[in-house]
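Heads up, one of the protein chains got dropped from this complex, but the rest are sitting where they should.
== subunit A ==
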């Protein structure tokens, strides 16, 4: 083999890893968990069962929905750390609509999404108007809304028939139709719709194309006539919208609003969206990548629990997976963020 061929071959291996690395990782993990959780009694894997697959998909759904929001922020080269707090606020708010105020299901959901858009308003003002770096601006908003949720719920969980601060019992119940949204098949259908919407929006509409242009090179985008500020604001509005939808789904699934339940989705969502960068060598935030990333994270969590890895050690592995995914994305130098 001549020198030139060697170089070419080496490059191809690099390309292969960037393009198929995440998919390959998923497959390997899948096989590992299938045989790692083999039960001697039944002679079959406890991992590879229909019910467990659905469990994984259900767990993945909420992460995916929230992470899709983040995908829009990443498309404009922004970073929205307030998604977890937004989801939690939506989670609490929609529950109080039912339990405290007995509002019907449609109005509750719409009201919740609208109220959560206040997060986007604040993010936009901080980032676009005051030019605070995206990451820290959203971080401060995250803290604000964590506090807002806690204050609003008076520091406690929201449940049916809870005793309120004045000693009375909460009047409302969670509608059955709403609970159904948190179960299969509806939860999974919602997730698929969200992913398809984001895919279509980012790849086939003018607005999606503009967002990528803004993310790739804001100066050139501006001088090509794209209203850069408007598209950044739009990205943060979409981000808050999907984060709140995620929070609502979380409420539907659990049936109560626990303290900080939504905040816990921040890390897996960030992981999912960033892993998504490298799926099929996209090199930028994209809808299917984000979904694949969420599946990878969800599968990892599920498999590790089955293999009785203690919950407190879980973050070590999740953090390491994110680091590897990021290394795969950035080392190849194909990302939009690399200058």
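Criterion: a contact is a pair of C-beta atoms (placed from the backbone, for glycine too) under 8 Å apart; a residue touches a chain by one contact, two chains touch by 3 or more; residues count from 1.
Basically, contacts and distances are computed from a predicted model.
Visitor: Look at the options "Malonate decarboxylase acyl carrier protein", "Phosphate import ATP-binding protein PstB", "Protein FixA" or "ABC transporter" and return the one that UniProt uses as the protein name of the missing chain.
Guide: The UniProt record for the chain left out of view names it "ABC transporter".
Visitor: Out of A:226, A:273 or A:292, which residue would touch the omitted chain in the full complex?
Guide: A:226
Visitor: Among A:102, A:205 or A:315, which one is in touch with the chain left out?
Guide: Answering carefully, the residue with contact to the hidden chain is A:205.
Visitor: Among A:187, A:213, A:238 or A:270, choose the residue that contacts the chain missing from this document, as touch is defined above.
Guide: A:213
Visitor: Hey, which subunit A residues sit against the chain that's not shown?
Guide: These residues touch the chain not displayed: 204-207, 209-210, 212-213, 216-217, 219-227, 283, 336.
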